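Structure provided below as C-alpha cells; questions to follow.
Left out: one protein chain. Kept in place: all the others.
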Amino acid sequence: MYGGGNTFEGIKTDSIAQEDPIRLAEFEARIERGEKIEPTDWMPALYRKQLIRMIEQHAHSEIIGALPEGTWITRAPGFKRKISLMAKVQDEVGHGQLLYSAAETLGKTREEMIDDLISGKSKYSNIFNYPAFTWADSCFISWLVDAGAIVNQLANAKGSYGPYCRALDRICAEESFHLKYGHHCVIYLATGTQKQRDMFQEAINRWWKPMMHFFGPSDKISAHTEVLMRWKVKMSSNDDMRNQFLDMYVPKIWELGFTIPDENLKKNTETGRWEYTEPDWEEFKRVINGDGPCNKERLEVRRIAEERGRWVRQALKKAQTQYTVPLA
Amino acid sequence: MNETALKELLYKIADDQLILGHRNSEWTGFGPLLEEDIAFSSMAQDKVGQSYALYQMLQTLSEKDPDTVAFMRNSDQFHNSILVELPNGEYDFSLIRHFLYDTAEAIRFEMLSESSYQPLADISKKIRAELRYHTLHANTWVKQLGSATEESISRLQRSLDLAMPYALGMFEESPYEKELISSKIFGGEKELKDRWVKKVETIIAQTQLNLPDWKTLQPVTGGRAGKHSEYLQPLLDEMSEVFKIDPTAEW
Partner (left out) sequence: MKSLDPRVNRLPVVGKPGEISPKVPLDQLGTFEVFVQPKEGKPFQHEGIVHAPDVEMAFVLAKETFTRRFTCVSLYVCDTRNVYVSPLTEATSNAYDLISEATEKSTHKTSYEIYHLLKRGKQHVHVGTVQAGSPQEAMAEAKKVFKNDKTVYNIWAVKTSDIRFTTDEEKDLWLTLPEKKFRDASAYKGGDKLKEFLERHNA
C-alpha cells in the first residue's frame, strides 16, 4: 500500500529542454492517445527518474507495510483471522515483489532499491512509521489504510507506464480482499463487547492523524507537478484523493457508532468537499525524514532480514545465471 | 471403530500442523528472498488450514469447536511432536525442519488417504495434493543449499544433525497403535518411519550433506503424550493473547 503525496517534491523540469524535441513530441502524443509506454520505448530522463522514484517508494511501502500488521500475525484471534492475516501480510510482500519488478524494467535493480531503502536514501509511506499497539490497530490498518491505498492505486493504475499498470491491476484485485477482510474484522469489534468497541475507538484515535497525512501535503503547499500530470505519472492530487477517501469511509466509520477525533470534520454540502482541521505538515515532514516513533525499528528489521538472508542468496547464486532487466 | 484411538490420531496430526504452521508464519516479512518469503508463508497457511479442517473433524466426533481447542488448551494438552515447537532459528534450521517434517507429512497423508475412516481418507486425498508443492519446494531448496557454498553446506549439516533426533520423535507410537492398524484407520508409525527414512536418504544423497547413523540416534519423544520442551507454552500464550482477552467474544 502506498499513499503518495511526498513523492514529487522539488522536481526540476530543466532537463526537458535538453530532450530531443521530435521524440518528446512522439512520446507525449502516445500518452495523449491513451497508449501506454513500454520499457523499450524512448522516454524523457525526467519521466524515467520520477517513475523509478514513485514505483520504488510504492514497493518499499509494501514491504515495510507488512511490518505493522505483522506485529499481530502470531496473535490473531481464532483460525479465520489467523489464516487471513497471514495471507494478507503475504500479499503485501507479494505487492513489493511485483512493484520492484516493474521498477526494474526502468533500469534500477531490486538490490539497489533495497540498499537505498535500508540506508534511508529512499522513502516509503509515512504511516508505517507508527506502531500497532493492539489487535484493533491491525484491523484499522487492514481496513482503512488499505482503503486509502486503494484510492491511490486505482488512480495510478490509469497511469501511462505499462509495467506499473500491469502490476497495479494485479494488486488492486488482491486489495479487494484486504478491504473486505479489514472491514469484517472491524464489524466484529464494533458489534462485539464494550471492550472490543473501546479497542477500536482507541485505534481510530491513534491512527486518524497519520491517516490524514497518508495522502501527502495539501495541494496548497505541495510541489507543482503539471508535467507529471500531463505524462500521467501523477494521476490525482493529494487533496482529491483525501477527499475521495473521506467521502467513502467516514460515513462507514460513523455508521458503526465510532467517533473521529476531529471536531471540524464535516462534509460541506455546497462544495461537496470535506472540511477538516488542517493536518500538522511539520510533523509529517519530521516523520518522513526519520523522526517518527518506528522509523528506526522498521529499517532495522529490514536490515536484519537482509543480513540474515545473505548466505542464502549467496549460496543460490550461480555463475551461469546473470541478472537481466525484466522484459515487461 | 475405536473412537478414542481415532481422536488421538487426529489430535496429534492437527496439533503438529497448527504449531508448525504458526512457527513458519513467523518468517512472513523476514524471509531471505521476497519470493521465498511468499512461498514459505503459503505453506504455513496451508498447514494452519489443514489443522483447522482436522479440528473440525474432531468436532463432529463431539470435541469442542476448533477455536476453543486451538486457543484454549495448555501445552500439556497438546500432542504435537517436539520438533515442530522448537524456535525457528536461522533459515537453515527452518528449512531442514520443513524438509524433514513435510516429507513425513506427505507420506502420512498418502497412507491416510486409504484410511477406513472415510472422512479422513477424503480429506487426506486433498491435503496430499496440497503437499505436493511442499515437498517439491523442500526438496528443491535442500538440493540447492545442500550442495552450494561451504557456508550453506555446513549450516544445513549442523541443522540436520540438530533436528534429526527431534524428527525421529515424530514417529513416537500411540498407545492405540495396534487398534489403528488392525482397524485400518492408519498404517502405523513404524511403516511411516521406514518409508520416511528411505525418502530422506534419497534426497540427501543428492547433496553434499551426510545423514547421521540411524542406529546411534536417540529419538526425542514425549510430545505425543503432552510432555513438551520449554518452548511450547510461551508459543501458546502468544498465540492466544488476543483470543483470551475475552474467549466468549467473537473476533
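Each chain carries a letter (A and B) given by its place in the written order, and its residues are counted from 1.
We take it that a contact is a pair of C-beta atoms (placed from the backbone, for glycine too) under 8 Å apart; a residue touches a chain by one contact, two chains touch by 3 or more.
Nothing here was measured: the structure is a model prediction, and the numbers come from that model.
Only one residue in the set A:L24, A:C165, A:M229 or A:L265 touches the chain that does not appear here, and it is A:C165. Residue A:E38 is the one among A:E38, A:D262 or A:E283 that touches the chain missing from this view. By the touch criterion stated above, the residues of chain B touching the omitted chain are 26, 30, 33-36, 38-39, 41-42, 45, 49, 87, 90, 126, 129-130, 132-133, 136-137, 140-141, 144, 238. Residues of chain A that touch the chain left out of the display are 30, 33, 35-38, 40-41, 67, 70-71, 73-75, 80, 83-84, 87, 90-91, 94, 97-98, 101, 104, 109-112, 114-115, 118-119, 131-133, 162, 165-167, 170, 173-174, 176-177, 179-181, 183-184, 187-188, 190-191, 255-257, 296-297, 299-301, 303-304, 306-308, 310, 313-314, 316-318, 320-328.
The rule we apply is simple: only the chains that are shown with their structure count from here on.
Residues 22, 25-26, 28-38, 41-42, 44-45, 48-49, 52, 55, 66-67, 70-71, 90-91, 144-145, 148-149, 151-152, 155, 238-243, 245-246, 249-251 of chain B touch chain A in their complex.
For chain A in complex with chain B, the residues that touch the partner chain are 63, 66-67, 70, 72-79, 81-83, 86-87, 89-90, 93-94, 96-97, 100, 110, 135, 185, 188-189, 192-193, 195-196, 301, 304-305, 308-316.
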